[in-house]
Structure formats: C-alpha cells, structure tokens
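Note that one protein chain is taken out, while the other chains of the complex remain in position.
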Amino acid sequence: MPQAEGKLKVAVTGLNATDNPGPGVPVIRSLRDAFGDQLEIIGLVYDTLEPGIYIPGLANRFYQIPYPSTGLDAILARLLEIQAREKYDVLFSTLDTELYSFRKLAGELHGHGIATYLPETEQLKLRGKDQLSSFCSQLQISTPKTIVINSPSELNSAVNEVGFPCVVKGIFYDAGIVSTIDEAHAVMNKMRYKWGLPLIIQQCLKGDEYNVCALGDGVGNVVGAVAMRKLYITDKGKGWSGVTIFDKTLLELTHKIIGALRWKGGLELEYIRAPGQSEYNLLEINPRFPAWVYLASAAGQNLPAAMVQLARGKKIEYFSDYKVGTLFVRAAWDYISDMSRIESLSMTGEVNG
Amino acid sequence: MDKITLSHDVAVSESGFMFLPTTGESFTVNATGRCIIGAIQSGRSESETLKILVAEFGVDERTAERDLREFVSQLQRYHLAQTQDNK
Partner (left out) sequence: MSLGSRKRYERPTILKQYSGYMNKVGNRSGLAPTPDIDGVSIEKMVEQFGSPLFVMSEQAIRMAQRRAYRVFKTRYPRVQFAWSYKTNYLDAVCATFHSEDSWAEVVSGFEYNKARGLGVPGNRIIFNGPDKSEEDLKRAVNEDAYLHVDHFDELYRLISITESLGKTAKVAIRVNMDCGVYPLWDRFGFNLENGEAWQALKRIMATPSLKLVGLHTHIGTYIMSPDPYRVAATKLSELARSLQTEYGHKIEYIDLGGGFASKNTLHGQYLPAEGVVPTIEEYAEAITDALMQHATSPSELPMLILETGRALVEEAGFLITSVIANKRLADGRKSLIIDAGVNLLFTSFWYRHKITPVRDPGMVSEDAALYGPLCMNIDMVRESISLPPLNLGDLLCIHHVGAYDMTQWMQFITLRPNVVMVMQDGTVELIRKAETLEYIREREQLPRQLSKNNVVG
C-alpha cells in the first residue's frame, strides 16, 4: 500500500455527486487545492454507484461503509478496520444523517488517532428543522411559518394553518411543494416511509434564494463565511449555478446564528427574500458544508481546508474577505469506467482511486 | 429428476461476482452457489450436483436437496435458468 511518511490523510464521505449532490467531491477538491501532494484522500462510500468513485484521481482509495441506520457498533467497527489499514488523520463527515452517529463516536475515534470536527449533539438538535421556528423567534430572525407534525393525523390542521402552497419536508432530507391536500398526503406518505416522523410543514415563500456557507469554531466565532445567490435552480430546488455576493445583513445574521449555537464545523444557511424587500427569511440551517462549497474556496475562503487544520488542532487565521462576483456553473460530464470497479467494491468493499 | 439449464452464458468470477453481458445485470454469488452454477454449466444433473455438494461441503443430503431447490428457484426468478420436467 502506498503510504508516504508525513503525508496528511483525510477520509471523506458524501461522494454522491448526483443531481441531489453530497458535498464530498467539492470538499476533496478544496483540500487538494490547499494541501497538494502532501495529501492522501480516502473516499468513504455507501453505494457502489456514488459518482465520486469514478472521478479519476479523486481519492487514493475508496472503502464502502455501512449506512448510518445500521447501528453504531457496525459503523465504528468498519471505520476502525479501515483505520488499521490506512492510518488516516481526519474523518471529514459531510452528510446530515451521519452526524449524530459520528458525533457519538468522536471520542472513540479520537482514541484511535482519528480527528473530527463536529457539532455537539445538543447543537444538532437546536438547529433541527423541527426547532427552527422557536430558534428564530428567540433570535428575532424571520422564518416562514413552520409546523412540525408527529403523526399523519396532524397533517390537515397543519396545512390549514400554513396555507397553500406549502413545503412538506423530511426531518433530514427531501422536500416537496404541494398545492392541494391530496398532494400533501401523497408527499407525506412517501416521506414518512423513507425518513420516518416527524415531518415539517412550511409556508412556501416566493423570492430569491441566498445561501451562506460558513465554518464555526465551537466557541461562537465565525472562521469564515461566503454568501451566494442562486442563479439557476433545478426542478429539485438545487442551485446549479450561483455567484458570490456581499451583503452586510447576511454576514451579521451568520455571526448571530453561529454565535447563538456556538456552532462547531461546517454550516449552510438558506434564506429566501422577496424581491424589493430587505428582510431575509431563514429557511434552513444545514449542519454541514453545502455541495457548492468549492465556490467559497475559489472565492478565497478554503473552509474545508481550514476545518481540517482546526480538527488537527492547528492554529489558523480566520477569514475576513472573499472575491465577490465569483461564479460557479455545474456541468453534467460523463465518466467512463468498467464493471470491474463495481465488482471490486461489491465483493471486497474497496477499490483503488 | 428435473434437468436444469442456464439461460445465459454466465461467468462467475473468482470473487463471486457475476455480470450478465446480455442484460447488464449483476449478481453476487457465494461459494456454495458458485459450486452449483459450475456443476450445472458442466452439464451435471440435479442428483449429480447434490452429490458434489455433499462431497465438497460435507452437508447432509436432505439439507443440500432443500437448499438446491431454493437456489434453482432463485435462478429461475432471475431468469437465469430453466428446468425441464424429466419424469
């Protein structure tokens, strides 16, 4: 196994660069920019068809790991099995569903020489979609009307109160806009079976979408933050291109939120603002970097690299500036590979980069 | 006993991975299953296949028969094999 002395090894999850992308691929790209050939990447994947596996040179090696729903023992056993072979320094988690498990395992991982940089369980709960309303009212931040339902029977009254159209959201992922009660029931049932309850019913506001990608240091400071306006949005609501902007209000909001949560790790804040209005409505606080995080790196704030350094206990300088007007455009691009890669991953759980 | 034939020219790799060039599907097969597919490919009858299982794995014949039956029905379900009633 190639393993040069003194190289930094980072294991990264979320290589599902699909049309509902995980942030692993742009995180790796950012880390490669920062650390060059002093870096080795271990890709951790759940599925054999995560596109990152097929991007040449993305990682030095890929390993399959069990889904977060499998149980902590299984996840820990696999992470340590990989650690025994690879001796990686940092586990860089990029997906919502992993965070609770990885947080609980952080102590154990640390004992095996694996650094992490993750929010506390309590912080994760505070920013949960089901807590957003009360969180926003405490901080006096506007947010669309939101009702959490814990049983299917609560849907009708929730929808009545919020009004149509509204968004039905799963507690971790997925959202669907509905305009009739029948649609609401259909979407609810679909999500309920996939993600369980509770579900979130949120008022559907119209306007432009603004997102902020940020990194918190766990004691209330913002290590860096970059704001972006979505320019093109897919029918799944994903930003397919966007441009960095600077607005003092957005930055202040970011400081307020990270300060209140004492957030540790990557974060994405999603806002919507009606045309001509000055008020931003907070739609969601995502507990990890967004899939567009490479835009932040390109604009001058390499937040993933900063986070790796913080995880390793290094002192770093906090960011203060970035280049406004930096544009990203996502493109579909087909990689060519061979069935032997799938075979290797399915039969042995690993494949070379 | 039934005669079993494979519907495709299948190749199971050393690791147990099987890719069907005609349909694009892939399957994983464990060692026991590989042994059965190998026997069928080399034209063994069901009772010969049973004997091979008993000899290779030391399993009792009843268990082998029961498991072979289920395995073959899985092959059929995946459209990988046909059986002919040879009364």
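Points to keep in mind about this one:
For reference, chains read A and B in written order, and residue numbers begin at 1 within each chain.
One rule holds for everything that comes next: contacts are C-beta pairs under 8 Å (C-beta built on N, C-alpha and C of every residue); 3 or more make two chains touch, one makes a residue touch a chain.
Quick caveat, the model's predicted, so the values are computed rather than measured.
Touch, as defined at the top, links the missing chain to these shown chains in the whole complex: A, B.
For the chain missing from the display, the contacting residue among B:7, B:28, B:45 or B:82 is B:28, taking the whole complex into account. Among A:139, A:197, A:260 or A:324, the one in contact with the hidden chain is A:197. In the complete assembly, the contact with the undisplayed chain comes from A:64, out of A:30, A:64 or A:301. Counting the whole complex, the residues of chain B in touch with the unshown chain are 16, 18, 25-33, 35-36, 53, 56-59, 63, 67-68, 70-71, 73-75, 77-78, 80. Chain A meets the missing chain through residues 46-49, 64-74, 77-78, 81, 97, 100-101, 103-104, 121-122, 125, 150, 171-172, 192, 195-197, 342, 345-346, 348-349.
We take it that only the chains that are shown with their structure count from here on.
Chain centres here are Cα means. That of chain A falls 45 Å from that of chain B.
Of all residues in chain A, only 339, 342-343, 346-348 touch chain B in the complex they form.
Only residues 13, 15-17, 19, 26, 28 of chain B touch chain A when the two sit together in their complex.
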